[in-house]
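Mind looking over this structure? Questions follow.
Missing here: one protein chain of the complex. Every other protein chain is in place.
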Amino acid sequence: MIRLQQDPFEPGALLTGFSAGRSETGAVVSFTGLARASGGGVERLVLEAYPGFTEAQIGRIAEAARARFSLQDLMIVHRVGEIAPGEAIVFVATAAVHRREAFEAADHLMDYLKSQAPFWKKERGPDGERWIEPTARDISDAARWEQERGEAP
Amino acid sequence: MIRLQQDPFEPGALLTGFSAGRSETGAVVSFTGLARASGGGVERLVLEAYPGFTEAQIGRIAEAARARFSLQDLMIVHRVGEIAPGEAIVFVATAAVHRREAFEAADHLMDYLKSQAPFWKKERGPDGERWIEPTARDISDAARWEQERGEAP
Amino acid sequence: MARVLLFGRLSDVAGWRERIIDPAPASLFALRDLIGAEDPALAEALGAKGVQAAVDRVIVRGDAPLGAGAEVAFMPPMSGG
Partner (left out) sequence: MARVLLFGRLSDVAGWRERIIDPAPASLFALRDLIGAEDPALAEALGAKGVQAAVDRVIVRGDAPLGAGAEVAFMPPMSGG
């Protein structure tokens, strides 16, 4: 399940739904990305998407994870619009028979969502607005998965 | 927070409590281990602990993770006694500023819980009972963390 | 006719988010030059490192022809999660 939404969501409620009735799943990993206040420097995070294209790109990222790892299921929920500190921005969950696959698939999904999903984010604070671009670490994190397969870095 | 309990727990409810009010946390990773029915071959998982010693050893595993990774918080809840397929056996959550630390700490905690926490587990099914010992992969997964630090494998 | 979309800081620089260009130039580069010609700050921002273009929701590297009614998006480096 892949969903973009304006309204706040509760990560625990999503995990409850995702984990329910899984009598053949051994491992569920979830990742929740939260908006940080940065000591009062950020009052709102504002997330922009490209409607239609963003969902399609997330779908491609999900397909790549399904093709690479032995997953039974995955879920991606991403906010757009204005997000207050402490609220969830993104929730990813993976289900697999064994824990290694569930961990690696969640890690992989997040690395690609960070650097290859069409979102643009700015922080709004007492000193105005500031666009956030992917960090060098975000880019190198995603590159890890290419290198492991012996592809060009 | 570290807890052993007989009663079933709901992973989503634990994640809700763990994620609430975190305006300076960027990343929360959770792992939930579920009991598998193995196509009807397992009717109950029975988990035995060494009361007192098990909690103390889990506390040491948690301290090792806190010392190694930049964590803001962690939570470990583990069932003991009889567990039905689809029920959670273990829940681990980690909170950090950045996602890499949260992922690695959760992964590390699970690797050590699997192979160094005093639990003994048997499966009860239509064909009787069978003790489960750690797999070769469980042992090599925990060894990864020693090798990364340049210690003897 | 082409529909042009700007995302992230590009729309802040340009002061617009979406625009219809009619008639549309025949290629992506020609379109980029056209919207940049009247706005040097936007021209510079469009040429910055990491800015990508999509034509009809497919990411395009280099130039590309524009069909009738093309949707062209210019996107700064993406940053989800």
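Just so it is clear, A, B and C label the chains in written order, and each chain counts residues from 1 on its own.
Rule of thumb we're sticking to: a residue touches a chain if its C-beta (ideal position, glycine included) is under 8 Å from a C-beta of that chain, and two chains touch if they have at least 3 such contacts.
In this text, all values refer to a predicted model and were calculated from it rather than measured experimentally.
> Among the chains included here, which ones are touched by the excluded chain in the whole complex?
Contacts of the omitted chain with visible chains: B.
> Which parts of subunit B are in contact with the chain that was left out?
Touching the missing chain: residues 33, 48, 50, 52-53, 56, 78, 89-90, 110, 113-122, 131-134, 138.
What we mean here is this: only the chains that are shown with their structure count from here on.
> Which two chains meet at the most C-beta pairs?
Summing C-beta contacts for every pairing gives the maximum at A-B.
> Where the centres are mean C-alpha positions, what is the separation of subunit A from subunit C, in Å?
Distance between chain centres, rounded to whole Å: 26 Å.
> Find the geometric centre of each of subunit B and subunit C from their Cα atoms only, then give the gap between the two centres in Å, rounded to an integer.
49
> Touching at least two other chains at once: which residues of subunit A meet that condition?
Each of 33, 110 in subunit A touches at least two other chains.
> Provide the list of subunit C residues touching at least two other chains, using ranges where the numbers run on.
Expected reply: 81.
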